[in-house]
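With one protein chain withheld, the remaining protein chains of the complex are depicted in position.
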Amino acid sequence: MEVIPALRFDGVTFSYGAVAVLRGLSFSIAPGERVALLGKNGAGKSTVVRLITGLERPGEGTVWVGDWNTRDCVPEQLARRVGSVFQHADQQLFARTVREDVSFGPRALGVGEQEVERRTDRALADLDLTAHAGHHPYDLPPALRKLAALAGALALEPGLLVLDEPTIGLDRALRARVTRALLDRSAGNVALLVITHDLTFAAETLERGLVLDRGSLACDESLADLLGDVTRLEPLGLAPPSVAALSVALDLPGRPVRAADAARALARVAQGRPGP
Amino acid sequence: MWTAAVALLLTLTPGWRPGLVVFRTALLTAAPFWVFLRLLHDVPTTIAIGLRITTMVASFVWLAATLAPDRLVEATVARGWSVTAAYLFAATITAVPTLRDRARRIVEAQRCRGLSPRGSLGNRLRALRALALPLVLSALHDVDERALALETRGMVSGARRTPLAPPPDSAVERAARWALLAACVAALIWRFK
Partner (left out) sequence: MKSLTLERVSFWYPATEAPALRDVSLEVVQGEVVALVGAVGAGASTVLLAAGDLAPRLTGGRIVGTVSRRDRSAIVLPTPWTQVSGMAFTVWDEVAFGPANLGWPTHEIARQVDRAMAHLELGPLATRDPATLSGGELQRVIIAATLAMDSGLVLFDEPAAELDAEGASALWRLIRALAKGGKAILLATSALDALPDVADRVVWLEDGAVRAVGTPDLLADVAACDAGLGTSVATVWGASGLPGPYPLTVAHAVRQWR
């Protein structure tokens, strides 16, 4: 039996007025898959997010979220299947406490109060925000507000998470929290689509790279293959993240792109080498 | 009656299409006044007052539509308004589109979390609160940061700002302004004679 993709773009074309932003875009994401949406500023990435959340409808083609055609849905409905976090999410929190804000989504879905509590607690714990649950969101520094916004999306427990630049303004420790939380969800079959400039974060968290260039797909392959290849990245305006560059330079077996994998490979190769 | 006709015709000056938009905005803005007037007065009074109100509304709408904000700001600077006064004036003009954009983004984000702006009154009030709070709080927070940023860009009280592109002000235009002012004063005097 064929598995329905979590997300499918079918020949999607979209224009703002006379300007064509997306041309014939087609790809699909399976449940549990972790995908990076890469590309220069202006390539159309944010438009992809707007189409998935139902804020815009495609000019031509279809956007499928599961078996729902976004043309037949409004954003409030799609919230049942898609958890989204836009850029500058730290500006949209509105409840008196972090907990109240995070629980807003599941409550709006209409699941029972107990279930709302469970989802909220889990989302807060995943991002280590439990200690701040009782604080007013605007008492937190912007970096933690961003995490609170992400927790709000996680609490929806959707089948698909779409995040637009979730790591801007976060330091390494906070980025690691986000990575852990997303990997955990993905293990539970949640599909991820993350727009990011941070290739290091992408290497740690995601497994497949879609590169948009002027509205069409320039590239769709595994991140491990893509990130180590300077010749592919350069024309796309991207540079290999340090760990991938290190793997290539030292010719590490398997060309790992994640820090932990590279450390292991390095240790193994070092052990196998003759001493100095 | 004549002034109303002139005012409404003026709304067409920015050009055929934008003119119609201005015309329509003026009529739509004035419409509620007509309704209330009709409820309060008989037909002749309604028409008399209604036309006056429509003239005023149309003039303002026309002004807002044709006035390029940058020229206005440059004019205040060239005239020697203090930097802070000119800024307050300009910032008020630009604040509306900025807040409107931010409000739109906030509403979109809320909708994507399941908040429906439609439906029952309770729903709508909740939606309004979900919009108002982040809008105001983030705007206030921005004010703090903006004060810092403006300060470092030299906007300190007492600064003598160089006008970048002061709108030309010919003797004819100046004379016309004085003449218009005189005409207004004369009209007022004639009115209350």
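The letters A and B name the chains in turn, as written, and every chain counts its residues from 1.
Rule of thumb we're sticking to: contacts are C-beta pairs under 8 Å (C-beta built on N, C-alpha and C of every residue); 3 or more make two chains touch, one makes a residue touch a chain.
Because the structure is a prediction, the values reported are computed rather than measured.
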Based on the whole complex, identify which of A:111, A:143 or A:183 touches the chain you can't see. A:143
Using the touch definition from the top, which of A:168, A:183 or A:218 touches the missing chain? A:168
Consider the whole complex, including the chain that is not shown, and state which of B:22, B:83 or B:131 touches that chain. B:83
Positions on subunit A contacted by the hidden chain, ascending: 40-42, 87-88, 141, 143-144, 168-174, 176, 197, 199-200, 237-239, 241-243, 245-246, 249-250, 259-260, 262-264, 266-267, 270
For subunit B, residues touching the missing partner are 68-70, 73, 83, 86-87, 90-91, 94-95, 97-98, 101, 142, 144-156, 159-164
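Simple rule for what comes next: only the chains that are shown with their structure count from here on.
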Subunit B contact footprint on subunit A (complex, rising order): 53-55, 74-76, 78-80, 82, 84, 86, 88-89, 91-94, 104-105, 108-109, 138, 152-153, 156
Subunit B - residues contacting subunit A, complex: 102, 105-106, 108-116, 129-131, 133-134, 137-138, 141
